[in-house]
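As you look at this complex, bear in mind that one protein chain is not there, while each of the others sits in place.
First chain written, first letter: the chains are A and B, and each begins at residue 1.
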Amino acid sequence: MYGSASTHDIPAKATTGLENEDPILLAEFEARIARGEKIEPTDWMPQLYRKQLTRMIEQHAHSEIIGSLPEGTWITRAPGFRRKMAQMAKVQDEVGHAQLLYSAAETLGKTREQMLSDLVNGKSKYSNVFNYPTPTWADSNVISWLIDAGAIVNQMANAKGSYGPYCRALDRICAEEAFHLKYGHDAVVHMATGTPVQRKMMQEALNRWWPAIMTFFGPSDKMSVHTEILMRWKVKMATNDACRQQFLDMYVPKIWEIGLTLPDANLRKNEDGVWEFTEPDWEDFKRVINGDGPCNAERIAVRRAAEENGAWVRRALLQPQARYVRPLA
Amino acid sequence: MLSSFDPRINRLGLPESAPPPPDKAALDQFPTYEVFHQRKENAAYAYVGPVHAPEADVAFLFAKEQFSRRFPCTGLWVVPTSAIQVTGYVGDQESVYDQLPLLPADALPAAAAATDEAYDIFHLKKRGKAHAHVGQVRAASPEAALQQAKAAFGDQRPVVNVWVICSADVLRSDDDDRDMWTTTPDKKYREAIAYKVQDRIDRFKQEG
Partner (left out) sequence: MNPTLDLLYRLADDQLILGHRNSEWNGLGPILEEDIAFSSMAQDKLGHALQLYTLLHELGEAEPDTVAFTRNAPQFHCCQLTELPIGEYDFSLIRHFLFDHAELLRFEALAGSSYEPLAQVARKVKGELKYHVLHANTWVKRLGSATEEAIGRMQAALEFTLPYALGIFETTDAEPDIIRSGLFIGEAELQARWEASIGKVLAQTALTLPDLRTLTPVGGGRRGQHTEYLQPLLDEMAEVFRLDPTADW
């Protein structure tokens, strides 16, 4: 579950370092990507490519492991066997996706434990939507449906990217997400078409989550030179705006058809087929992503507790002669 | 105490704020194992991804749930990553076997030696896809096994990359372990197909 909202593009002023790369190797690398071939871990790659991909896949992985918490909030309270088992399976999948993504990032040279360490020390970012709480069961359903829907838009695009291990992980993740999307939709539909208590609960949850959902794909794109490079290298596959438009096009009608409303009077599709909406509060977004959201502290504290409480298990299992080797693919 | 909407978190009794933990020590870094999955009887084992585990038996426990809980499965192999010999990668239209140095004619022994070991050979047909098992050869070393693999499977094209694994390093599920996957297809609650809600939407719209 991941949008572009946590990936800050390289600052326009930052150097790409490309002038230091071997021009022949760089040309071969770019030609391979232009031919539609994937890059594999032992291929030559520019430092900037390695760095950006590592950061992006790592943040995606963090978003999965942290993203398991807001829905995990309702794991012990899901109503009825069907929901209870599905909620467990969904939260489990998010942890599974984190495992797959950390593995893909490891092939670029950063160890999983270093990434987990950076997460609990607040050195890495994850998708900002998970810094908001899920005060009711309906909030959890909104995430299951709409945040996952947004993530799928993003992941389907990224699965066509240039890095082999990330594509392999995303192919698997997208196959698993199909269940999440249908499960989330099913739960939201049951509530929205259900009793007055359910309808009210769902509408309130949607009202709470809509502003965060609108920030999910990140701020409007400013096409810097470096974004162009990342798109040429197929690291970034679609602009934030394109993803947001695609999401609105696919899901707003589905939200409206079950009698729910969205808390944005300006939301409409114009004559050109483009969705118009009230610009999200990006200042608030910045404030939350930088640590001042309602759940930032809790999310990190919980991950820390999981790490610390499990430390004795990992200590006990370690074989002194065992050596970490980064995964191959 | 940190107060959460999640009753599980409240039971952890976490402090409102705690100093950040020290960086994790290298000791947490388990070895990695690569996992291969067979989706149905007689299908080639295909690469699905790695797990972190202290030893092969734990790697198997982990691999079983991480890589075979959501899809039909008839068998699972796990191999220490360090035991896999990897060739270079070539382009999607090429064969990596073409780049093997030509050995003198007498370098490949005419007959197998008694000390030869079995090696499992995996091919990657296209960058971004997964390695799949093509068969076994017998040889005295991984390098010799690669030469044998070229002789046995070199006519397949393209071959972007080859993994050579001494068969003794592969932990394989037993035939009588298959029942561990018997009920996987029954777990419909984790499949998209179990969630059909259109009737309910249509009914709601009609009543509208």
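In this text, contacts are C-beta pairs under 8 Å (C-beta built on N, C-alpha and C of every residue); 3 or more make two chains touch, one makes a residue touch a chain.
Treat the numbers as computed from the prediction; the structure is a model and nothing was measured.
Contact with the chain not shown here comes from a single listed residue; of B:E65, B:D98 or B:D202, that residue is B:E65. Screening A:I33, A:L69 or A:I229 against the full complex identifies A:L69 as the residue touching the chain left out. Where chain B meets the chain that is not shown, the touching residues are 7-8, 11-12, 51-55, 57-58, 61-66, 69, 177-183, 187.
Although one chain is not drawn, its touching partners on chain A can still be listed: residues 65, 68-69, 72, 74-81, 83-85, 88-89, 91-92, 94-96, 98-99, 102, 137, 187, 190-191, 194-195, 197-198, 201, 302, 305-306, 309-317.
Here, only the chains that are shown with their structure count from here on.
Separating the CA-averaged centres of chain A and chain B is a span of 24 Å.
Note for the complex: chain A touches chain B at residues 32, 35, 37-40, 42-43, 69, 72-77, 82, 85-86, 89-90, 93, 96, 99-100, 103, 106, 111-114, 116-117, 120-122, 133-135, 164, 167-169, 172, 175-176, 178-179, 181-183, 185-186, 189-190, 192-193, 257-259, 297-298, 301-302, 304-305, 307-308, 311, 314-315, 317-319, 322-329.
For chain B in complex with chain A, the residues that touch the partner chain are 2, 4-9, 12, 14-15, 17-18, 20-21, 23-24, 26-32, 34, 47-52, 54-55, 58, 66, 70, 80-82, 84, 86, 88-89, 91-92, 127-131, 160-161, 163, 187, 189-197, 200-201, 203-205, 208.
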